[in-house]
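Here it is, the structure in full.
For this depiction, one protein chain was excluded, whereas all remaining protein chains were kept in their positions.
Coming up: chain A.
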Amino acid sequence: MGIRYRHELCDRWLQSNATVQQVFSELKAASFEPEFYRKHEGEIMREFKGKFQPQQVKIRKKLFGVF
């Protein structure tokens, strides 16, 4: 099965014409994968950076941010 994201967040990104930077900074919060599943957000971001060398992507860090 593919990756699950929160419909509500995706919808907001589309409605507000969010930039890639914005999307990436919120990507972790958008994950809708079940608990204990492996998360792919880090991998996605690394892959994207490697391919497109985009402008600096800032990721909001959470303290002890597991979820």
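What we mean here is this: contacts are C-beta pairs under 8 Å (C-beta built on N, C-alpha and C of every residue); 3 or more make two chains touch, one makes a residue touch a chain; residues count from 1.
Here is the rule we go by: contacts and distances are computed from a predicted model.
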Identity of the absent chain, which is to be given by its UniProt protein name, from "ABC-type sugar transport system", "Response regulator", "4Fe-4S binding protein" or "Membrane protein": "4Fe-4S binding protein"
Residues from chain A at the interface with the omitted partner, ascending: 1, 4, 6-8, 11, 15, 32-38
